[in-house]
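With one protein chain removed, the remaining protein chains of the complex are shown where they sit.
Then we have chain A:
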Amino acid sequence: MTGPALFLLLAGLGAIAWVSARARALRLQIVARATGRRDAVHSLPGYHGWYVALWTIAPAILFLAVWANIVPGLVTQAVLADPAAQSLPMDDFYRSAILGEARSIATGAQAGAFNPLAQGLVEPYRAAINKYGVAGAVLAIVLAFAGGAYAFTRVRPDFRARTRVERLVMATLLIASLLAIVTTVGIVASLLWESFRFFSMVNPLDFLFGTKWSPQSAAMGYGNEDAFGAVPLFWGTIFIGAIIAMVVAIPLGLMSAIYLTQYAQPVVRKWMKPTLEMLAGVPTVVYGYFAALTIAPALRDFAVMIGIHGASSESALAAGLVMGVMIIPFVSSMADDSIAAVPQSMRDGSLAMGATTSETIRKVLIPAALPGVVGGVLLAVSRAIGETMIVVMAAGLAANLTLNPFASVTTVTTQIVQLLTGDQEFDSAKTLAAFALGLVLFVVTLLLNIVALRVVKKYREAYE
């Protein structure tokens, strides 16, 4: 039996369970009502239906999930026990290659065998897959019936199906939220583990404080030693994300927030705010095109015209400017929120003393909203330094340690992309360096986020 058919069957069983349990609960309700007790049936019939349906489906699905993970092992064991498997080579690599080929043919993913040995194993494979497939389906259906029957016997007037369903809903929601946390933990663990491997090959101090970055030199045949001094990368990241981008995003974001909250007519605000926020929805790769194809060449021409040496067609400035534009909505919407959160009475108080609107903004609103604005800026910085597409396309690959914004620099994220694209061996220092870089990026953005959220929270408390 195929997977989809099995799932349909289970769903059908669930539906039948729902209908029959509901019908039974309805009958019980009618009987109980006839005796004159309004509260005789604790839960509405629908809840009994859901309770039994869930008992029918959930155990079977859980079983199938577990089953799907153990079946491949069982199948392989069965095949290896087959007489045809005796002639397999002992070498692990060939052995698994042949087994893989036989499985592909058996499941129809591959038409014919290169290796005659594999051909002989196709039949045992097919038989084993069938056997375990049928066994799994039968077990799942039996479980569905068993679960459904167990739950059905519990459909009684005083059974609290409503409470049970509620508990199950809560458990489902809990699992959903735990999944995100577990994933995060998994990512961090893998980052830590791979970074640890990297640091067993490269001295962490050389990595964090070294100024020469050239991970590919040994592989490319020039130079003798790879160099993993990440300072030029850190500098490039800060230069683009925390300096150039912020020089663009902070004033523009702040000013647009002030305009939108203080000066704009409601109609204007109604249109401008969503339009501005749409900037945040533009895919970063589109910004990347824009930076690489429009801004960067224009900047290079400009730099050449005013006589700046070392101007490159991929420049920190191009990437930084475009990234700044991308970040504007983050800054402006955080600033907007925190300015709007300053009580109207504060503004009235200042205006009533004869302050102009701009004096009120400068001397009362901005200082009062400052913590929120700072929080927003920190979040924006953490977003900017983690941004990848724009810098990959517009910032370049040369690990320069330079203050010249027209020169090409590279960033942590760009280098991670460089190190991990293409065919890689996952045990060379070059590849593992990507994880170390990722770890640094993760720690920095995490810290920024924690500080930013603290600041914002503290400020919110001040007004509530």
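In the analysis below, contacts are C-beta pairs under 8 Å (C-beta built on N, C-alpha and C of every residue); 3 or more make two chains touch, one makes a residue touch a chain; residues count from 1.
We adopt the following convention: contacts and distances are computed from a predicted model.
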Query raised in the report: Of the options "Putative hemin transport system permease protein HrtB", "3-oxoacyl-[acyl-carrier-protein] reductase", "Phosphate ABC transporter ATP-binding protein" or "cytochrome-c oxidase", which is the UniProt protein name for the chain that has been left out of view?
Result: "Phosphate ABC transporter ATP-binding protein"
Requested in this report: Using the touch definition up top, pick the residue from A:R156, A:K270, A:K363 or A:K458 that touches the left-out chain.
Outcome: A:K363
**Report entry** Omitted-chain contact residue, chosen from A:P4, A:P266, A:G307 or A:G422
**Finding:** A:P266
Query raised in the report: Which listed residue (A:L139, A:V231, A:L351 or A:L401) would be found touching the missing chain in the intact complex?
Result: A:L351
Query - Absent-chain interface as seen on chain A, which is shown - result: 265-266, 343, 345-356, 359, 363-364, 367-368, 462
